[in-house]
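Worksheet: the structure to be examined is printed underneath.
Missing here is one protein chain; the remaining ones are kept as they sit in the complex.
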Amino acid sequence: MIGYGFMGAAHSVGWRQAPHVFALPDQAEMAVVVGRNADAVAQAAAQWGWQESATDWREVIARDDIDIVDIVTPGDSHAEIAIAALEAGKHVLCEKPLANTTAQAEAMRDAAARAAERGIRSMVGFTYRRVPAVTFLRDLIAEGVVGTVQQVRAAYRQDWLVDPGMPLAWRLQKEHAGSGALGDIGAHIIDMTQFVTGQEVTAVSGTVETIVKQRPLLGSGSGLSGTAAEGYGEVTVDDLALFTGRLEGGALVSFEATRFATGRKNALTLEVSGDKGALAFDLEDLNSLQFYDRTAPEGRQGFTKILVTEASHPYVAAWWPAGHMLGYEHGFVHQVVDLVTAIAEGTDPHPSFEEGLSVQRVLAAVEGSAAHDSAWVNVNTDVAVKG
Amino acid sequence: MIGYGFMGAAHSVGWRQAPHVFALPDQAEMAVVVGRNADAVAQAAAQWGWQESATDWREVIARDDIDIVDIVTPGDSHAEIAIAALEAGKHVLCEKPLANTTAQAEAMRDAAARAAERGIRSMVGFTYRRVPAVTFLRDLIAEGVVGTVQQVRAAYRQDWLVDPGMPLAWRLQKEHAGSGALGDIGAHIIDMTQFVTGQEVTAVSGTVETIVKQRPLLGSGSGLSGTAAEGYGEVTVDDLALFTGRLEGGALVSFEATRFATGRKNALTLEVSGDKGALAFDLEDLNSLQFYDRTAPEGRQGFTKILVTEASHPYVAAWWPAGHMLGYEHGFVHQVVDLVTAIAEGTDPHPSFEEGLSVQRVLAAVEGSAAHDSAWVNVNTDVAVKG
Amino acid sequence: MIGYGFMGAAHSVGWRQAPHVFALPDQAEMAVVVGRNADAVAQAAAQWGWQESATDWREVIARDDIDIVDIVTPGDSHAEIAIAALEAGKHVLCEKPLANTTAQAEAMRDAAARAAERGIRSMVGFTYRRVPAVTFLRDLIAEGVVGTVQQVRAAYRQDWLVDPGMPLAWRLQKEHAGSGALGDIGAHIIDMTQFVTGQEVTAVSGTVETIVKQRPLLGSGSGLSGTAAEGYGEVTVDDLALFTGRLEGGALVSFEATRFATGRKNALTLEVSGDKGALAFDLEDLNSLQFYDRTAPEGRQGFTKILVTEASHPYVAAWWPAGHMLGYEHGFVHQVVDLVTAIAEGTDPHPSFEEGLSVQRVLAAVEGSAAHDSAWVNVNTDVAVKG
Partner (left out) sequence: MIGYGFMGAAHSVGWRQAPHVFALPDQAEMAVVVGRNADAVAQAAAQWGWQESATDWREVIARDDIDIVDIVTPGDSHAEIAIAALEAGKHVLCEKPLANTTAQAEAMRDAAARAAERGIRSMVGFTYRRVPAVTFLRDLIAEGVVGTVQQVRAAYRQDWLVDPGMPLAWRLQKEHAGSGALGDIGAHIIDMTQFVTGQEVTAVSGTVETIVKQRPLLGSGSGLSGTAAEGYGEVTVDDLALFTGRLEGGALVSFEATRFATGRKNALTLEVSGDKGALAFDLEDLNSLQFYDRTAPEGRQGFTKILVTEASHPYVAAWWPAGHMLGYEHGFVHQVVDLVTAIAEGTDPHPSFEEGLSVQRVLAAVEGSAAHDSAWVNVNTDVAVKG
């Protein structure tokens, strides 16, 4: 694993739990975690249960005893590490967003395609796909329960930037983070929409906004938990993105990604409306989904709250009896299960780098539209293959 | 009362209940209801408790014993009737939307201004303002509990057009209805946003869409309950409008008005987010609001579901004890109470025709933006006075 | 109408609205309201729209132009008035509880039976039966959707006695009120359980409790809104009743009636569980019910929130389109509709005095059990006829 921030903790749970909860087709050992600060990464290795730590990712990638490289660094380093790892013949799991630019993402997609010819697998970490309720929602749509998709509503709302005293962390600077709410949490709802509908976003019209334009400079500390120093600096990424997308099949999608939804902590909500029914999901109530069946008898229709905790539901049989809840990190366990299974079985796991690139292109199109008075912009695609 | 459709029934409840539930400062009698079909309007009068019926609204307006004219006809006749009534010295209550065009609405606003100089009152029927929870939400914002408004989310979602067999009623034809989901239900969320924030929408970027473009011609029956005849006709109004607005104070608003939200019957939802807190309302749970207080102690914050059924809440003292629910038509009762009180006290009731015009201008701007690839369009205003 | 307290206001809405919203088979005029205080009752008549007021109920009952007597006085006068009215050949609507004692209720039941032979109708005012969602829930059970009832859960929770400063109103004195939470709100959940299941409670084991045993004496004011005087008096009725009942079919029911459920204003909740499904209702969300269908496909089961606002649902067609909410007083309108219809059609309306008596007997049995250490007590029944 390259990197050891917040995502490193979450990925570590995935690697630690998967072999002991699921019956994996192959062994998965937590070999080595890599970071630039030797002491800090050694401490992370000890805490999270990795056998070793290291500071040079190139050396680690060169090792024969390493089969899989899991990349949890910030987005600007993804391309270099992932391409090197794929060329070294390692299977790659790369945390989302795939890259900070479309060009980088295209290079990664190409490297993944070349590697695939040699049986090397790659996967991007949109873990919310693997919340059982989301996977089940996708299955139900594929089965036709909502009929033709006619409208989609997707939002990801948080509120941690409402506090004007929150300091100017690297996530709020364009040169490091690439993007703000749009790229970080907007990416999730774009991927989830494309995943569950099986359709790509082909055009967008959008607006991005920075609500608090100056923030205290970061003093001691790092990440999001730093304390403020004296003086102020410019916030160079968006706080809020509102955009409308068009799906391949013609349906419109309303997207909202915000860090200024006071009181909403991690409110990813999705609703897919079709001519036969509707399905809705809420990440703050992640063990369930809501299903409206227009084919049910008149007078008895309504949204059914399905607890997605039955053994028949995706991933659930390995866990607990019906009604016993799963949480945030379970998606990371399922991600490991699916990756290891795909490698063992010689199949391509999803989401592919192609799919990660597809999300980047939608993000770029939103920024393009926002820069042109929110006029509609087509999502640039260079290939016909769908994610 | 001129007109006797669905809105006629609702307004009749308002006129019937108000004097017997509230202590009105003046008497309000249900004198005469007017419609073109003599038999049908006579039947309506008998059913709803009006003393007389008539077929010529001009004659009724000319009567000395008539003090108030309540207009519930389709939007294309509002301007002619309202202006005539105001010029005849009658107080006017006009159902929303104020008119089908901005020009008509401007003429009405001007007529109302002239009448006001003679002590004649006018009011437009955005009754959802008078749901106790909405009035209370406005009061709380005015008091400062959310602080500076930073983001608003407003949606009105219905699903009665999902059925492709729904025939081509007049509401789906532009020449009669003026607009579709945008003008009918979008108008409500524009007015409610402006009402509760006390800020006008100054610019918009939007998309409108007709999802089912052809529908069966209307056979027998009328309104929305008609049955289909053979053959199909073009739907010439929108089914769905997605737009972003900018408030005077700078905050962005996401608006969604749709009749294709499968399973959602009358789901008007509003959420106002500020730097001190947030307030949310849902018309399908109309006796409550949700309040998030960012100034509450850390670790104890959360959305508080306030049942707006206490005697201290707006309008409630005249009704039932705490926890006893009100419904849809109560707003129409409160509308009568406020109109009659304003007339008796010699004050101007809200929403004024000026405020009704303000909504029309936003609607026109959304259509203008939609016609120009969704690029941002300023809302045209000819006066500085705010509603 | 005899009496003019809180229930007088609610019944007046029923009489006022019913003829103008529903197509009644016969006319219903609001003739005269009766009370002991001439000025106060005259004011009530004027406010609520009754043609006359009077102070002697016996004189009113003797009038030929009176067809229906609606009794909304406190429970201790129900028997005398109702029996006199029935003997005078008037149809009687009597507010619940039917009486303060089982003996009185039996006498009323007998008078109603004698009157019925002469075509005189009687009805007791358990209006919650006529909330559309409750009627629909009953219909669904009768249709078999829950299968065999195996367990019921019924609660009515309020909190207005939590405040120890609430004065010693007549409702808290046994000699006037007969009973406390048990008789007032417990009666509702007993009736609703019997109504929706079609089964009587045959035995009970229960506990009653007075949590705040002394309260300030009542100074000025009356009813529940009086202000406290100096000194304290004994509360002689219960604040809280917890009891278990056995239905005819064998299922157990948990009952809870309380005025000490802090934060719960009018939370009547009911859940009926059977071998094929379950149905749940919540009076604080009274336009919907929850339906769990055990015969639905495995993995897709869940509680479906049915908005009981469709034209096909009981009573709804006369009101508003789907998704437009009804409130507390609509049950009183429906009560008038059903009573007037039954009189016109010559049928017996429900709930009958027999059914009202049945509730009294359960209440008496709970008090009997509570007085015997909560041991099980059979509900005494002198007739086989079921309500």
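What to note about this one:
We call the chains A, B and C, going by the order they appear; numbering starts again at 1 in every chain.
Here, contacts are C-beta pairs under 8 Å (C-beta built on N, C-alpha and C of every residue); 3 or more make two chains touch, one makes a residue touch a chain.
Keep in mind the model is a prediction, meaning the values are calculated, not measured.
When the whole complex is considered, the residue among C:L24, C:A42, C:A113 or C:V162 that touches the unshown chain is C:V162. When you scan B:V152, B:L268, B:L283 or B:L307 for touch with the missing chain, the hit is B:L307. Residues of subunit C in touch with the missing chain: 146, 150-151, 153, 159, 162, 164, 205, 207, 209, 211, 240, 242, 244, 252, 254, 256, 258, 260-263, 271, 273-275, 277-278, 292, 294, 301-303, 372-376.
Seen from subunit B, the chain kept out of the figure touches residues 136, 288, 291, 298-307, 310, 312-313.
Along subunit A, the points of touch with the absent chain fall at residues 6, 10, 12-13, 16-17, 19-21, 23, 47-49, 158, 160, 264-267, 283-287, 307, 309, 319-330.
Keep in mind that, in the parts below, only the chains that are shown with their structure count from here on.
One simple way to say how far apart two chains are is to compare their mean CA positions; for subunit B and subunit C this gives 36 Å. Rounded to a whole number, the gap between the C-alpha centres of subunit A and subunit B is 41 angstrom. Subunit A and subunit C have Cα centroids lying 54 Å from one another.
None of the residues of subunit B touches two or more other chains.
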